[in-house]
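Every protein chain but one is kept in place in this view of the complex.
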Amino acid sequence: MGFFLEVLIGGLLGGVLYALVALGFVLIFKASGILNFAQGAMVFAAGLGFAAAMEKTSAHMPFALALATSLLLATGMMLLTAWAIERFVLRPLVNQNGLTLFMATIGVAFMVEGLAQQIFGNNIRRIDVGLPKTSMFILESQFDGGILVNALDLWTAVIAALLVVALSLFFQNTRTGRALRAVADDHTAAQSVGIPLNWIWFIVWSIAGGVALVAAIVWGSKIGVQFALTFVALKALPVLIVGGLTSIPGAIVAGLLVGMGEKFAEVYLGPSLGGGIEQWFAYVLALFVLLVRPQGLFGERIIERI
Amino acid sequence: MIYSDEGQLKTTYAADMVIFPLAQDRTLFAILMLLAFVGIPALALAGIPPFHADYIFKAILTPFLILSLAALGLNILVGYCGQISLGAGAFMAVGAYAAFNFASRIPELPVLIAILLGGGVAAAVGVCFGVPSLRIKGLYLAVATLAAQFFFDWLFLRVRWFTQDSPSGSVSAPKLNVFGWHADSAVERYLLVLSIIVVLAALAKNLVRSDIGRQWMAVRDMDLAAEIIGIRPVRAKLTAFAVSSFIIGVAGALWAFVNLGSWEPSTFSIDRSLQILFMVIVGGLGSILGCFLGAAFVLLLPIMLDIVPGALGMPLSTDTVSNMTMFLFGALIVFFLVVEPHGLARLWVILKEKLKIWPFPY
Partner (left out) sequence: MKKLYLVGLAAALAFSVDSPARADGDQFIPILSYRTGPYAPNGIPYANGFVDYLELVNRRDGGVNGIKLAFEECETGYATDRGVECYERLKGKGPTGASFFNPLSTGITFALTEKAPADKIPLITFGYGRSESRDGSVFRWSFPLLGTYWTAADVIVQYIASQVGGVEALRGKKIVHLYLDSPYGKEPLPVLEAKAAKYGFSLTPMPVTAPGLEQKSQWLQIRQSKPDFVILWGYGVMDPTAMQEAAAVNFPRDRIIGNWWAGAEPDVAPAGEQGIGYKAVMLQHGAGRGKVHADVEKYVVTAGVSRSKPEEIGQVLYNRGLLNAMLGVEAIRTAQAKFGKRPLTGEEVRWGIENLKLDESRIAALGIEGMIRPFQISCADHQGAGLSRVQQWDGKTWKVVSDWIQADESLLAPMVKAAAQKYGADKSIPAFDCTKAQ
C-alpha cells in the first residue's frame, strides 16, 4: 500500500512537469490553432538564456538581485523570440492550414535550437534558484519507511499551480485575456470587432515563452540545462491529446493522468513486458482516449461526422 | 514557346490519358532516365569527378533515392488521402526488421523477395494502425500515429525474437544477392535501388490516377461528400494506409540493407519520421515529382551547407557549421512554406506555365 501511494504521488508530481510543458502548447493552440512543435526548443533556449544570465550576474550582485535580473533578461529574450516568430513566421503564414503551420513550427524549432546552441554553447549549464532537493518521508507511523515525497517535485507542483491560477485569472479578468479568448473562438469575428490579431499573437507567444521559461527553470534545476530538454516536448504531446488541445484545465488534469498512468504501467506492467514502456504507454493511452472521445477529455466538442 | 502544346493533338482517349501528355515532358523524362541508368554509371566508369568516388553514390545518391521512396509512400497517405502521419519511421522499421527476419530465417529466399515481403508486413501493420483514422483526423491523428512510432521503437529493442538474440539489439543485413547478382559495389547498389524506385514510382503514379487514387483524393477533399457519392471511406483510408506503408516498408528495408548494412531501432526514430514528413511538405503534397524534389532538399541541403564552408576554406568549426546548418535549414523551411506552401513541385508547374508562353508576355 505504501509503495502504491508512493508511485501514485510520484506519478502525479511527475505529471505536473508534463502539464507545465503542455500548457505552453495549449495556449498557442487556443489562440492561433497552431500545434507548436517548437515549445521544446523554447524551453531549451529559455533555460540557456536564464542559466547564462545567472552565471554572469551572480558573480557581481547578491543572489536575489541576480535572480531578478536573470529572470528579466530571459523574459526579454523570450519576448524577442515571440516577436520574431510572430513577425517572420506567423504573419506571412496567416490563413494557412494546420499542417503547414505545424511544419513551420518545426522549422522554427530548428532555428531556435541552432541559434541557441551557437550563442550559448553546448555545455551543460546548471540552474540553482534555491529550490530544495531533499526528500521527505511522510506517514511514517502508518507505513514502514514512510512515503517518499521529493521536495523539488512538490515545489514544482506549487509553481505549476500558481502559474495556472495566474493564467486563469489573466484569461478571465483582463481585457487582453478576454481578447485572447475571443480570438480563440473565432479570429475573423474577433478581428472585425477591432481586436488586433498580430498583437494578440505576440502576447500569446510571449506567454508561451514565459511558460517555457518556468518549465526550463524547473527542469533545469533537476538535470541542468542541456539539449535533451528539447525532448520534453514529446512527453507533452500525449498529455495534450488526452486533455484536449484547447483546454487549460485539461492540460493539468491530463498531465496528472498521464504521469500517474505511465508510472503505474512502468512499475506494475513494465517488469513483465521487459520495462521501458512508459513512453509508448502514454501515447497508447492517448490513442484510446481519442477513440472514445476524439476531442480529448476536455476539448471542445467537434460536431462533425468522420 | 518551349513548353507549348500547340500541334500536339489527341485523337484517342488513350492518348489523352497518358502520364505525360506533352511531348516535351516525355523527352525530358526519357533523358532523365537515360542519365540516371546509363549516364551516371558511365561517368563513374570513366572516372569523371565527382562520380569517380564512392562518396557520391554511397552518401548522396543512394540515400536520396531511398528517402524519396519513403517520401513517396508517405505522400500517398498525407498528400493523396489527407491522413497525417508522424509514424513513417515506425513503418520503415517494420519493413527493415521484417525483411531481416525473412532473409535470415529463410536463407534460400532471394534478398529482393525478402525486402518486398518486408514491405508486405509493413502494409499489414499499417492497416492496423490506420484503424484509428476512421474516427479521428487532422493533428489528433498525427499525434496518434506517434503511438506507432514509440511502440515499435520499443518493440524492436525489447523483443529479442525480432533481432534474433543479438546481445546488443543491433542487427546486420545479409549480403545483397539479387537472383545471383551480387550488388557489392557502390554503383551496382545505386542501380539496384534506382530500379526498385522507378518501378514503385511508376506503380504509384498509375495507382493515384486510377479509381482507387481518385477515391483517396475525394476522401481527402471532403470525406462526407465522398461518402455520399458512394465511396466507402473505410476502404479508401485503409487501402491508402496499406499502399503507403508497403512503400515506406520497402524503403525502410532498403535503408537498412543497402544504405546502412547494420542498424538499430534508433535509426528509425521520430527524427526520421519528421524528416520524411518534411520531404513531403517541402516537395509538395499530392505530387510524385515533389517527393524527389523534397527528398533532395531535405537530405542534400544540410550536407551541402555542411561541406561548403570547408570547401571554401572558411575558418569555421564543425559545431558552428552544424548549428548554422540547423538554423538555415529551419529558416529555409519557413521561407518555402511562406513563399510556396504547395511545395517545390508547384514551382515546377509554375515554371512550365511560364515557359509555355515565353518569350511573349501572354
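Order as written gives the chain letters A and B; numbering starts at 1 within each chain.
In the analysis below, a contact is a pair of C-beta atoms (placed from the backbone, for glycine too) under 8 Å apart; a residue touches a chain by one contact, two chains touch by 3 or more.
In this text, all values refer to a predicted model and were calculated from it rather than measured experimentally.
Trainee: In the full complex, which of A:Leu148, A:Ala182 or A:Leu297 touches the chain missing from this view?
Mentor: Looking across A:Leu148, A:Ala182 or A:Leu297, the contact with the absent chain belongs to A:Leu148.
Trainee: Can you say which of B:Leu22, B:Leu109 or B:Leu157 touches the chain missing from this structure?
Mentor: Touching the chain that is not displayed is residue B:Leu157.
Trainee: Hey, which of A:Gln118, A:Thr176 or A:Gln191 is the one touching the hidden chain?
Mentor: A:Gln118
Trainee: Any idea which of A:Asn97, A:Ser135 or A:Thr174 touches the chain not displayed?
Mentor: Here the residue in touch with the unshown chain is A:Ser135.
Trainee: In the complete complex, the non-displayed chain touches which residues of chain A?
Mentor: 3, 6-7, 10-11, 14, 84, 88, 92, 111, 115, 117-119, 122-124, 126, 128, 133, 135, 148, 150, 152-153, 219, 222-224, 226-229, 231-232, 235, 262-263, 266-267, 270-271, 274-276, 278-279
Trainee: For the chain that got dropped from the picture, name the residues of chain B it touches.
Mentor: Counting over the whole complex, chain B touches the hidden chain at residues 53-55, 58-59, 63, 104, 154, 157-158, 167-170, 172, 174-175, 184, 259-264, 266-267, 271, 303, 306-307, 310, 315-324, 326-328, 331, 334-335, 338.
Assume only the chains that are shown with their structure count from here on.
Trainee: Using CA atom averages as chain centres, what separation in Å is found between chain A and chain B?
Mentor: 33
Trainee: Can you list the residues on chain B that touch chain A in the complex?
Mentor: On the chain B side, the touching residues are 78, 84, 132, 134-140, 142-144, 146-147, 149-151, 153-154, 157-159, 223-224, 233, 270, 274, 277-278, 281, 319-320, 323-334, 337-338, 341.
Trainee: How about chain A: which of its residues touch chain B in the complex?
Mentor: 35, 88-89, 92-93, 96, 98-100, 102-104, 106-115, 117-118, 122, 234, 237-238, 240-241, 245, 273-277, 279-280, 283-284, 286-287, 290-291, 294-296, 305-306
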